[in-house]
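Missing here: one protein chain of the complex. Every other protein chain is in place.
When the chains are written out, they are named A, B and C in that same order, and each has its own residue count from 1.
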């Protein structure tokens, strides 16, 4: 798992690559919490390079969503690979996030 | 099928209710084309009341997306019922639209 | 074994009758609204295709649907006397394309196959027969 960030216009774009499995999720959670603590109002998580997720990764996505809702901010996800989208569908996650087909579309919103 | 529209902030919110099956899709397409011709830059389609869709309805969703992309506008969908989300998943449509859990979230983007 | 048969004419407006029939059967046979909805979708796609593509004349044609439910299998047999067409041989659309590159249409047969667990086809004398099966776990 690799997480990087970049400010594009008014949005903070986080890019996650690789696998979000149980072995990686603690590191991911720590990085994410640190970023959220900076209080950004608009965060986009680019998942084009994310090729595996388990419930421990999903857990953290839900934490981000709850935190961003708590501060009245915007959180959206873009560029999910089909296999990850399937996991989102199975777990009802596709109904609780704002999901965009690509970063360009996500930035425009 | 019932289609209504309302301007909220900078977005035109379309609300579709009922069924989008083959018997209804011509009427829906006509209404939609007329609205698109007005050149709105930001359209949200609220599907909270949409409880059935067939390929003839999906067809029109794709037409809207293509037209909005053509003019560099923003199109997003919100509040899909679980059964409709399933049809979106089956047909790969959940990967090509911006989809929000509810209207409030969609408006914020 | 529970069974029911209907005859429809080749007009899109018959979809209403199809829907009413299916909703009645699903409530009689205690099938969930979610199952009813997705089977309705598969049957609408198959029926619409027959109406749109099977006939070149402007004549009325009979399209029959036989429903049966036994051993957790819901079966529907659709018969029409249109031109031969075997949907099991229809190639699947590429559903991973981005919006710009996706063709408009071409999802009907694909949805039938996604929803039903088994789809088979037979041509007998002058009839198309489409056999659709859905496993019900409830």
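Note that in this section contacts are C-beta pairs under 8 Å (C-beta built on N, C-alpha and C of every residue); 3 or more make two chains touch, one makes a residue touch a chain.
All of these numbers come straight from a predicted model, not from anything done at the bench.
**Student:** The complex has one chain that is not drawn here; which of the drawn chains does it touch?
**Tutor:** Per the touch rule above, the missing chain touches A, B.
**Student:** Taking the full complex into account, find the residue in A:13, A:43 or A:58 that is in contact with the omitted chain.
**Tutor:** Among A:13, A:43 or A:58, only A:58 touches the chain that is not shown.
**Student:** Just the residue numbers, please: which parts of subunit A touch the chain that's not shown?
**Tutor:** 21-23, 51-56, 58-59, 62-63, 65-66, 69, 83, 86-87, 90-92, 95-97
**Student:** Tell me which stretches of subunit B touch the chain missing from the display.
**Tutor:** Missing-chain contacts on subunit B: residues 82, 101-102.
Here is the rule we go by: only the chains that are shown with their structure count from here on.
**Student:** Is the chain-to-chain touch network here best called a line, a ring, a star, complete, or other?
**Tutor:** Topology of touching chains reads as complete, every chain touching all others.
**Student:** Between B-C and A-C, which chain pair is linked by more C-beta pairs in contact?
**Tutor:** Pair with more contacting C-beta pairs, B-C versus A-C: B-C.
**Student:** Average the C-alpha coordinates of each chain, average all protein C-alpha coordinates together, and give the chain whose average is closest to the overall one.
**Tutor:** When every chain is reduced to its C-alpha mean, the one closest to the whole-protein mean is B.
**Student:** Could you please state the distance in Å, as a whole number, between where the Cα atoms of subunit B are centred and where those of subunit C are centred?
**Tutor:** 26
**Student:** Distance from the CA centroid of subunit A to that of subunit C, rounded to the nearest Å?
**Tutor:** About 39 Å separates the centre of subunit A from that of subunit C.
**Student:** Note the residues in subunit C that touch 2 or more other chains, in rising order.
**Tutor:** 96, 98-99
**Student:** At least two partner chains per residue is the criterion; list those residues in subunit B.
**Tutor:** Each of 86, 92, 95-97 in subunit B touches at least two other chains.
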